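One structure is given below, represented as structure tokens, and several questions about it will come after.
Selected chains from the complex are presented in situ; the others are not included.
Chain naming follows the written order as A and B, and within any one chain the residues start at number 1.
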Amino acid sequence: MSKLDLRVRLDELYADYVACLDDEEFERWPEFFVESCTYKIISRENYDCGLPLATMLCESNGMLKDRVVAVRETSTYAPRFMRHIVGNLRIAEWQGDTLGVQANYAVFETLVDQFTRVFQSGRYIDRLVVDDGRLRFREKICDYDSVLVPNSLVFPI
Amino acid sequence: MSKLDLRVRLDELYADYVACLDDEEFERWPEFFVESCTYKIISRENYDCGLPLATMLCESNGMLKDRVVAVRETSTYAPRFMRHIVGNLRIAEWQGDTLGVQANYAVFETLVDQFTRVFQSGRYIDRLVVDDGRLRFREKICDYDSVLVPNSLVFPI
């Protein structure tokens, strides 16, 4: 795949990924990851200091699916709309079968009868592989800037 | 046109579209649309429920021009600066002569002597055609996340 094709494929992948979340199509969220994967939402403070505590941590695709069940069936939360803007993709060189990609993101949250507000800004630190003919995340770290989470973190980022 | 060329053309089109609005060059705003067009700003709640009520609705290019006259000459409002960030373009397949494109947006508003704030986040749901050698909107839906509009909705999105 040429460098240009790769960039377009990644643009498409990230656009599809955030559309999946913003449209609340959570059932297809685990499909963006390989079977043996890591998904982590961690504050920048902890990430920078190498501290392990994460706000959300899934260490396999099964745990992602479990998270979806929690969102759909067991968690209680006020309804809300999320909106992601992802930009400034930085594509590293392939390391064997793994591609490192970083991107900045801003997530906006809208609760019922409230104004839209900044929910979180941060950076994706991702490692992707080609799996079954498709680029998927082996590792996705959502490294967010504030230690405070307004309201609560319900949906994946 | 190759897929890659199309993507670049769309990147350019959306960048030009929001620059037109942010720079308040409203007179050239209707040129982004074909003669027989729909432009709608609608809350996500109404859009999702299939409810027709829209915050702004123009059903022809003439109504877009009328809207520009309103902004320039007949509406009264506090001066403000708008700033759009559009990201995560999703390009569907051509359906005959029509191309479906979706994109996320965040709009920031700055009133005189106030801090910049989030005005609106949402999603463009667009249908484009080639008209007179140029991609133009046949339909543009601004599907915004909050039912509340801070201050007032004066300018197009």
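Note that in this section a contact is a pair of C-beta atoms (placed from the backbone, for glycine too) under 8 Å apart; a residue touches a chain by one contact, two chains touch by 3 or more.
Only a predicted model underlies this, so the values are computations on that prediction, with no experimental measurement involved.
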Copy count for the complete homomeric assembly [2 present here]: 3
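Note that only the chains that are shown with their structure count from here on.
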Length of the line joining the C-alpha centres of chain A and chain B, rounded to whole Å: 27
Complex interface listing, chain A residues touching chain B: 4-5, 8, 11-12, 14-16, 18-19, 22, 81, 83-87, 106, 108, 110, 113-118
Residues of chain B defined as touching chain A within the complex: 3-4, 7, 44, 85, 87-90, 102, 104-106, 118, 120-123, 144-148, 150
